[in-house]
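Only one protein chain is missing from this complex, and each of the others stays in its spot.
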Amino acid sequence: MSQNDSLYSYCLRLGDNSLILGHRLSEWCGHGPFLEEDIALTNIALDLVGQSRMFLQYAAELKGGDSTEDSLAYLREEREYLNALLSEQPNGDFAVTNSKNYLFSVFNYHLYSELSNSKDEKIKAIAEKSIKEVAYHVRHCGKWMVRLGKGTEESHQRLQDAVNDIWMYTDDMFESDENTDLLVEQGMAANLNKVRSNWLKDVTEQLKEATIDIPTDTWMMKGSLQGKHSEHLGFLLAEMQTIPRTFPNSEW
Amino acid sequence: MGESKEELAFQEKIDNDIKIEPKDWMPDEYRQMLIRQVSQHAHSEIVGMLPEGNWITRAPSLRRKVGLLAKVQDEAGHGLYLYSATESLGIDRIKLIQQLHNGESKYSNIFNYPTLTWADIGAIGWLVDGAAIMNQVSLQRTSYGPYSRAMVRICKEESFHQRQGYEIMTALSNGTDKQKAMAQDATNRFWWPSLMMFGPSDKDSIHSSKSMIWKIKRESNDELRQQFVDRAIAQGELIGMTFPDPDLKWNEETGHYDFGEIDWAEFKNVINGNGPCNKERIRARVKADVDGKWVRDAALAYANNV
Partner (left out) sequence: MSEKETEDSQLPLWEVFIQSKPGLAHKHAGNVHATDGEMALQNARDVYGRRNEGISMWVVPANAITASTPEDQGSFFDPANDKVYRHPTFYELKDGVKFM
């Protein structure tokens, strides 16, 4: 695979992560647990879709031809999507949504910290812009982990259940392949081992403060980097892509 | 009018365009009238998130997705500002929300209509927001300080909403035959309900006259409706839209468009619960509230423990 193709896949991975996580979050709009939090969730969703657009625009540029952010978002199929499994999981209750966003935000934070030093100028610029947004996501969702963990018996139980349920998807975020490894060597992509150890340190600390146990002996599901997703992604894409697929070759 | 010293002083302030503030003396009827109007307005923003929210996950491009998401989010913000203005009259938000859920309090009828196609998002932005803005611009001069300040903020933020909708309509009208038909269909369905948004005709409006004397409202329903029609027709013509009203025509004498009779029977019927989506809308709000209770309880418990 050429470096250009590797970079293209890498940008898809990053763009898809934010797009799918942001899409899930946008499902909350109008249904939040109270007005202020409804607005906060949408703010995070907007940040994520914004990040996704930057990565997909870059990916489209790398791919060339008549590829655009929208052709990449709306005309790729399930098996071509490269987002991590965690991002596509259904929202569940607020405990699931918040845990998912928390775990992903911490990942994004350390990922973008690394990418802020990328030798690829575009990736570096996107990472530098995004990290400020993500730092806020970590703060917002992290505080909610503590509120729910230490709130009522019910909220504690819901949060523990949520973490237990989604923990199996966390390893998949750190998956890499030969092409990505090569980009890491070339100083363009993030070293995921480093991201992982920083992630685990932060998450362990925060969950401890929230009095939530980290599940042990969890079987870890992987495969997103090869486009092997959970069943949920297909439904999400069917909904998201319905208009461009029903009315091909139209401008909106 | 009532002649007590307070009432005279109150009316004098109103007449001199001095804003009434939360702690000022005000007639009970003024307070109740405001609570009713401002909370209805707040509810409309919140319920209004639902029909448009339907299409956030189906927006046809990423640019449209962020635009719509930001717009619907603004509506949550506007609901919040308005609840906050209502709360300054001595009633809690939680109580207001209960009144919405149990049907005691109304919201704008328009949101009981379904959004069936993507073009509806365009038509809502263009016509529904267009109508709402007409009303809101006028309400910036309302006599109650907190309401007026909320309106100023809302008008500032809303300015992109109508453009967002009109841009969608423009794109559709420049598009394929199917897209054009979709846009026209949405215009047809939203035209009359948009006119109804201004409320009953002046001669039938029970709340209007007092509301004008107290300057809660600054322009009458019919005046605002006429302004809206005049502007919308011109905007529609520019993008090739027609309007479903055979009586619509320019009146050289008045300098305004004449338009047909509004179907007030439909208006009353929908307001009284028989619109296509009344039940779904309230059900969605109640569900969000019930599902959110454990979250609010947790946060309260946490704050009390630390």
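Letters A and B mark the chains in the order given here, with residues in each chain numbered from 1 onward.
Definition applied: contacts are C-beta pairs under 8 Å (C-beta built on N, C-alpha and C of every residue); 3 or more make two chains touch, one makes a residue touch a chain.
All values derive from a computational prediction rather than experimental measurement.
Novice: Quick one: jot down which shown chains the absent chain touches.
Specialist: In the entire complex, chains touched by the missing one are A, B.
Novice: Check each of A:His23, A:His140, A:Arg158 or A:His229 against the chain that is not shown and name the one that touches it.
Specialist: Answer from the full complex: A:His140 touches the omitted chain.
Novice: Can you tell me which of B:Arg31, B:His101, B:Arg231 or B:His256 touches the chain that was removed from the display?
Specialist: B:His101
Novice: Which of these touches the unseen chain: B:Asp92, B:Asp204, B:Glu237 or B:Asp263?
Specialist: Considering the complete complex, B:Asp92 is the one touching the chain left out.
Novice: Going by the touch rule given at the top, which residues of chain B touch the chain that is not shown?
Specialist: Touching the missing chain: residues 21, 23-25, 73-74, 77, 80-81, 84, 87, 92-94, 98, 101-102, 150, 153, 157, 286-287, 289-290, 293, 296, 299-300, 302-303, 306.
Novice: Going by the touch rule given at the top, which residues of chain A touch the chain that is not shown?
Specialist: 34-37, 39-40, 43, 139-140, 143, 147
Everything below uses one rule, namely that only the chains that are shown with their structure count from here on.
Novice: Quick one: chain A and chain B, Cα centre-to-centre, how many Å?
Specialist: That gives a centre separation of 36 Å.
Novice: Under the touch definition given earlier, write down the residues of chain A that touch chain B in their complex.
Specialist: 19, 23, 26-27, 29-39, 42-43, 45-46, 49-50, 52-53, 56, 69-70, 73-74, 93-94, 146-148, 150-152, 154-155, 158, 239-240, 242-244, 247, 249-252
Novice: For chain B, which residues count as touching chain A in their complex?
Specialist: 46, 49-50, 53, 56-66, 69-70, 72-73, 76-77, 79-80, 83, 118, 168, 171-172, 174-176, 178-179, 284, 287-288, 291-302, 305-306
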